[in-house]
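Yeah, one chain of the complex is gone here, protein chain that is, but the others are all in their spots.
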Amino acid sequence: MATEITYEQLNVLNARYAQCIDDDRLEQWPDFFLDDCLYKITNAENHRQGMAAGIVYADSKGMLQDRVSALREANVYERQSYRHIVSMPVIGEPVQGRVSVETAFLVVRIMRGGKTDLFATGKYVDQVAQDASGALKFAERIVICDSISIDTLLAIPL
Amino acid sequence: MATEITYEQLNVLNARYAQCIDDDRLEQWPDFFLDDCLYKITNAENHRQGMAAGIVYADSKGMLQDRVSALREANVYERQSYRHIVSMPVIGEPVQGRVSVETAFLVVRIMRGGKTDLFATGKYVDQVAQDASGALKFAERIVICDSISIDTLLAIPL
Partner (left out) sequence: MATEITYEQLNVLNARYAQCIDDDRLEQWPDFFLDDCLYKITNAENHRQGMAAGIVYADSKGMLQDRVSALREANVYERQSYRHIVSMPVIGEPVQGRVSVETAFLVVRIMRGGKTDLFATGKYVDQVAQDASGALKFAERIVICDSISIDTLLAIPL
């Protein structure tokens, strides 16, 4: 519980998270979060203005699982794939067993036909904690996209 | 031989590999591999279907050196340069002194006239081992590109 969270562990967490999505193993994606969690996709402008809603909003692991089911029914992943490039994190001071982490990211979208484009950039603003077994999980992951115009298809985890 | 391979060492290996190509020191590129090695460029769809061939295939350091000679004759590097951005690796368990590593990458191509475009994204699926001197080398580097439409000019190391 009181174990220190290392820089390397956070890098591994970020790398596994991105790999899970890019490998289309979405069913495992909710496991990166605590049962009680906050996952939100928003943009920089809304975030500055304190708008809570966001483009995507989930406050439990169950909601994340529902989202994956919805995505599978919509078959979005049949038509495209993603590639996350994750930069180095900046880590804050641990407070009550939680560590604040900010990490820049870039996501490229690859259409089935081969067309590749820069889909989104932004930063993850995270609260990372250990679960009962000591594994690192996201208590919060706020995805702040840089651009206000994000593709409306965006039901996909970032 | 039995020395543990650290996360930092793998990051350094990936960074040096990318730097070698982007600095156009191609003659040093084969030195990142063991004498007996596998280097392959393929795409996600072919890889899923188990197609062995790939777009580029080399199973010895000598073949990599031949490829560099061919590239130099073709003068491809006169007309363009590359920039690799490498993400954080995900590392598997070591088996018989080899470590499996997966790392997302993005390559930008810069034409002599200044035009810059997103050239390729994908992941490296590697087997990393120590050579006789203890230096880290690629026993295997399978480059799995996300897009099926990779520029036919692609004779260039990724």
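For reference, chains read A and B in written order, and residue numbers begin at 1 within each chain.
Definition applied: a residue touches a chain if its C-beta (ideal position, glycine included) is under 8 Å from a C-beta of that chain, and two chains touch if they have at least 3 such contacts.
Note that the structure is predicted; figures quoted are calculated from it, not measured.
K.L.:
Determine which one of B:Met63, B:Val108, B:Val125 or B:Ile148 touches the chain that has been left out.
P.N.:
B:Val108
K.L.:
Which is it among A:Pro30, A:Gly54, A:Pro89 or A:Pro157 that touches the chain not included here?
P.N.:
Of the candidates A:Pro30, A:Gly54, A:Pro89 or A:Pro157, A:Pro89 is in touch with the missing chain.
K.L.:
Hey, which subunit B residues sit against the chain that's not shown?
P.N.:
With respect to the unshown chain, the touching residues of subunit B are 8, 11-12, 14-16, 18-19, 22, 81, 83-86, 106, 108, 110, 113-118.
K.L.:
Kindly note down the residues of subunit A that lie in touch with the hidden chain.
P.N.:
Interface with the chain not displayed, on the subunit A side: 7-8, 44, 85, 87-91, 102-106, 118, 120-123, 146-149.
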